[in-house]
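Here the complex is missing a single protein chain, while all its other protein chains stay put.
Read from first to last, the chains carry the letters A, B and C; within each, the first residue is number 1.
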Amino acid sequence: MSDMDFKAIIAARAALELQDGDIVNLGVGIPTLVVNYLPEGREVFMHTENGLLGVGPTPAPDHVDPDLINASKLPVTQTVGCSFFASDESFAMIRGGHIDVTILGALQVDTRGRVANWSVPGKPILGVGGAMDLLIGAKRVIVTMSHTDRNGNPKIVEECTLPLTADRNVNVVITDLAVFKVEPQGLVLTELLSGATLDEVTAKTGARFDVKLVETTTG
Amino acid sequence: MSDMDFKAIIAARAALELQDGDIVNLGVGIPTLVVNYLPEGREVFMHTENGLLGVGPTPAPDHVDPDLINASKLPVTQTVGCSFFASDESFAMIRGGHIDVTILGALQVDTRGRVANWSVPGKPILGVGGAMDLLIGAKRVIVTMSHTDRNGNPKIVEECTLPLTADRNVNVVITDLAVFKVEPQGLVLTELLSGATLDEVTAKTGARFDVKLVETTTG
Amino acid sequence: MRNKVVTKEEAVSQIRSGSAIMVGGFGQVGTPLLLIDELLRQGQRDLTIISNNVGEPGRGLGLLLEHGRIRKAIGSYFTSNPVVGQHYLRGEIEVQLIPQGSFSEAIRAGGAGIGGFYTRASAGTTLAEGKEQKVINGQLYVLEYPLVADVSLIRAYRADTLGNLTYRKTARNFNPVMATAGKLVIAEVDEVVSPGDLDPESIVTPHLYVDFVVQRGMM
Partner (left out) sequence: MRNKVVTKEEAVSQIRSGSAIMVGGFGQVGTPLLLIDELLRQGQRDLTIISNNVGEPGRGLGLLLEHGRIRKAIGSYFTSNPVVGQHYLRGEIEVQLIPQGSFSEAIRAGGAGIGGFYTRASAGTTLAEGKEQKVINGQLYVLEYPLVADVSLIRAYRADTLGNLTYRKTARNFNPVMATAGKLVIAEVDEVVSPGDLDPESIVTPHLYVDFVVQRGMM
């Protein structure tokens, strides 16, 4: 499976989590691809923490406005009915619970559904960005990530070895192999993606999880 | 001396405290009269806590805009270069030290220059408004009030019997009889107004004060 | 595209007895009088009203008070309606008084996910009694907690059908900040326009804060 394939699978599945009318904040990486997989007719409103509600698709190269970027610092467009605001107001929206869903990448997820995604081992900590605010503020948090790291090691682990981003658990974890819902008791495997088997997912997951498989919707 | 006269004397003297370019917030009562006595050519910007920087004079009755009032809930106009903002932003300006001068009325002033102006004895406390925020936030606070109450009792007292509005002292106290600057050691009488004598002011003042008279500029 | 415009009957029917309701306006300027009248008509009672003032005798929130619908009022200046004092002295209404700047900031905190904030306003005064105080950089601060509501009734000028809002002059006052702090937000507006008709740079309340829009002058 190519790198693009696995990202597409994750993004397509994540798109199904978005409900009509949702206010959505997308993190860097795979999350930015989610907009490409929205079901026909589903209207969601994209928020970016640098101050825009109503982020539109990537512009053609000759239509780039240098003053119009998303939180990944990539050029975007604005939708009809959008609004601009300052960073402090944007984070007031985030912390205040006005964002319905945020989709974020992660380096590790623990058995309780808590994530580590801001600090890389062995490197000085020089960036945190808005991840901590999004994690504590968004009504629902969806994590999208590859099931294992580039060395094949599980990213879903009993306890994160990297520092946690928040003490709050996320709601859904979507990888190229599986979907986990986070219930009060911890991770629950609900779907297998990409033709993965339960044995394969179990082997590649470093944390306990319950299994309550429902019908797979993609992959 | 008529009621109007004494108010005019106080307002005229208070107007001299305003410097060119000052951002000024005027409280209810005598302070609202200060604008009528600004020296020719002195440009000040009037702020009102209900959300306008650039309050203009009272409109003619047939030019009243029902959506345009000051903090005393009286109709006003807007000046060229004004801006509107919400109450939380307006008080951010006040608390944050962005108002150069506020002119407020008071019920009592103590020997250290602290004021009581929000709670009337024997009545339930049902209003505080923005006085506490203005007192702690404005760079300079000027108090304008009659020298004595309607029974002839001093309003400048050793210790306020009414609850204080803030633990901060004000900068200048202007009455119909005198001007006091508030120095670290306490009240300093700097001017006599309305032809008052030092003996008269001493008799009508209930607090210790130093005397460093300068040339009287009005009255 | 979603359309948040509904009738006043429909919007107000979402409010239950016993609710905490924020109501915008300074005096009667920027007060959602249509929504208040409908609330009076529908009969919800046992309300906690969070509003700077409680209307005037026979008008706005004053009507709700006179009909015994208000159990508690939280705000900064109730003195302007003498009926509040009468009800208070008869023990028919509970009153919580906060300096106007702390009041608007507490509402902002409620909408912005701030757990509490320190302000100099009221520090060292009787109004701060029973509140946590803290010395920061040698100055005394009071800890104020956020205000939130079940419902916010606000008054705006223009809305688009998505729920983006603009305001008019000093009718803005507490409305934008209250729009951030209610679980359900109903905006009474003069005019409804299409998405795109409001300048994205000039929208004061982005649509994510607003649940229903009620147009004045519509049946």
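Keep in mind that, in the parts below, contacts are C-beta pairs under 8 Å (C-beta built on N, C-alpha and C of every residue); 3 or more make two chains touch, one makes a residue touch a chain.
Because the structure is predicted, anything quoted here is derived from the model rather than measured.
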Exercise for the section: Report, in label order, the displayed chains that the undisplayed chain touches. Expected result: A, B, C
Completion exercise
Out of B:28, B:82 or B:188, only one touches the absent chain, namely B:82
Handout entry: Sole contact to the chain not displayed, among B:66, B:97 or B:195
Key = B:97
Problem - Option touching the unshown chain, where A:40, A:167, A:199 or A:215 are the choices - result: A:167
Exercise for the section: Pick out the residues on subunit B that sit against the missing chain. Expected result: 20-21, 23, 43, 45, 47, 53-54, 78, 80-85, 91-99, 136-137
Practice task
Please give every residue of subunit A in contact with the chain that is not shown.
Solution key: 48-52, 65-71, 73, 78, 84-88, 90-92, 94-95, 119, 123-133, 136-137, 163-168
Exercise for the section: Can you list, in ascending order, the subunit C residues touching the missing chain? Expected result: 105, 109, 112-120, 134, 136-137, 139, 141, 145, 166-169, 199, 201-202
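The definition used in the following text is that only the chains that are shown with their structure count from here on.
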Exercise for the section: Mind listing the chains that sit against subunit A and also against subunit C? Expected result: none
Exercise for the section: Please identify which chain has its centre, taken as the mean of its CA atoms, farthest from the centre of subunit C. Expected result: A
Problem - Averaged-CA centre spacing for the pair subunit C and subunit A, given as whole angstrom - result: 35
Exercise for the section: Averaged over CA atoms, how far is the centre of subunit B from the centre of subunit C? Could you give it in whole Å? Expected result: 29
Handout entry: Between subunit A and subunit B, centroid-to-centroid distance (C-alpha), Å
Key = 55
Completion exercise
Listed in rising order, subunit B residues that touch 2 or more other chains are none
Handout entry: For subunit C, residues contacting two or more additional chains
Key = 108
